[in-house]
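As you look at this complex, bear in mind that one protein chain is not there, while each of the others sits in place.
Right after this comes subunit A.
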Amino acid sequence: NPYAGLVGHLRATWLSGRTRPLEYRVAQLEALGRFLDDKKQEILEATARDMGKPAFEAYFSEILLCKNELNDTLNNLCSWMKDEHVDKNLVTKLDSAFIRKDPYGVVLIIAPWNYPIHLFLVPLIGAIAAGNCVVIKPSEISKNTERLVAETLSCYLDNDCFAVVTAGVPETTRLLENKFDYIFFTGTSRSPSVGRIVMTAAAKHLTPVTLELGGKNPCYVSDACDVQNVARRVAWGRFYNAGQTCIAPDYLLCSLEMQEKLMPALREAITEFFGSNPRESPDFGRIVGDKQFRRVRALLCSGRVAIGGQTDEKERYIAPTVLADVLPSDPAMQEEIFGPILPIVVVANMEEAIDFINARPRPLAVYAFSCDSKVVNQVLERTSSGGFCGNDTLMHVTLSSLPFGGIGTSGLGMYHSKFTFDTFSHRRGCLHRNMGLEALNSLRYPPYSQQKLGLMTATFEVKRRGMCTLC
């Protein structure tokens, strides 16, 4: 196996215990911070070349949010690493009982192309913080960023513990044959099947996994709402990174009246954001590759094009587009769009919207807009998704005290901030007992008797305290 040597080398360093002390982890994390500072310009340029990522967007998601995670981790690492002492029962009253956070060992992080720095760096922060050695596999589709990471990251991190591997599909398959102690995979559009491949490979070694996948994130807009604000927030979330965001609102559900009201509002928002010709705006991105461009363009023949619809194959430009009167059977409703196209599917009311959402695989995010908080809560309570944001899009993932992850085909596991640290740690239950008080233990030893059992029941049993008001 072409990667056995590399993985073996990392494993040998892992066994030496080098990555375990707090000081080591802090030093490596600080080095990552310097990487972000030193290479800021190169990152903005590489992502611009890869998918026309606007500088503001690149700065926000690839630098700012990453620094946020880094600072949060550095500020709290010491307390996260501490043993968590737990409540004890009568039998263990005099013992020491705690949860120890152990690193897993050698972990693998596979990242996608749409936020090519962020989506490997944020998991990497947690993996290093938790004391692991890491193999990083950035996406080969965002070629420029891949090259930047492969060439420069090694100047900042300890090469015996952290390695970048550049690989396409066949090489990644071989990489996955090696035994890792944890695999963290973020995938895009075609995710569910690749997620399955990763988990099947992991099963051979009983390797635990986190899979951040995707789906079609529904966005319900009720009739009672501030149309202009809704339009702006939805347009922002949909057209960010030219729609290539796993948590972008994928399609809109609203009444016929609302569709009519939203159209001019959306038009206005798009013009506000990108001017009358978005192609000339420095703030609107491009599709990452020719294959992806053709796939997204094919989705345009759904419903009718109400706004936008222009494309340019050479530039891989697809205008911010809104499709009206889209049917569930249309192409745009068959797969995750991952492009700057917003289909509107008309539903009679909130009930129908909820049923529509629940008839489909559980998405990464569900969005609901309404001035009536009861409506927002209804949609929240009667649907299931990785996360939920009421009256806005995307924002729930910028709050790092909220775990970020999917459910069902949209993913397994979660991360961000402490959740990343916990993802890459084995929580080990430890009980450190007293050698004395052996007399108490005699209750549990044979020969057994009714008397011993009675006494043991008294000491072991968890008794109900008071009446529960629910019953």
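Basically, a residue touches a chain if its C-beta (ideal position, glycine included) is under 8 Å from a C-beta of that chain, and two chains touch if they have at least 3 such contacts; residues count from 1.
Methods note: contacts and distances are computed from a predicted model.
Asks: With one chain of the assembly withheld, which option in "GPI-anchor transamidase component GPAA1", "Cytochrome c oxidase subunit 3", "Aldehyde dehydrogenase family 3 member A2" or "WD repeat-containing protein 34" matches that chain's UniProt protein name?
Replies: Choosing among "GPI-anchor transamidase component GPAA1", "Cytochrome c oxidase subunit 3", "Aldehyde dehydrogenase family 3 member A2" or "WD repeat-containing protein 34", the correct UniProt name is "Aldehyde dehydrogenase family 3 member A2".
Asks: Just name the one of A:13, A:310 or A:398 that touches the chain not displayed here.
Replies: Considering the complete complex, A:398 is the one touching the chain left out.
Asks: Kindly state which of the options A:39, A:118 or A:233 is in contact with the chain not pictured.
Replies: Selected residue, touching the omitted chain: A:233.
Asks: Thinking of the whole complex, not just what is shown, which of A:195, A:243 or A:308 touches the missing chain?
Replies: A:195
Asks: Just one of A:203, A:256 or A:301 touches the chain that is missing; which is it?
Replies: Selected residue, touching the omitted chain: A:203.
Asks: To test your reading of the contact rule: which positions on subunit A touch the chain that is missing from view?
Replies: On the subunit A side, contact with the omitted chain comes from 15, 17, 54-56, 59-60, 64-65, 67-68, 71, 75, 86-89, 91-92, 97, 99-100, 102, 104-105, 181, 192, 195-196, 199-200, 202-204, 206, 208, 211, 213, 225-226, 229-230, 232-233, 236, 272-275, 281-284, 358, 369-371, 373, 376, 380, 384-392, 395-404, 407-409, 411-414, 426-435, 438, 441, 444-450, 452-453, 456-457, 460-465, 468, 470-471.
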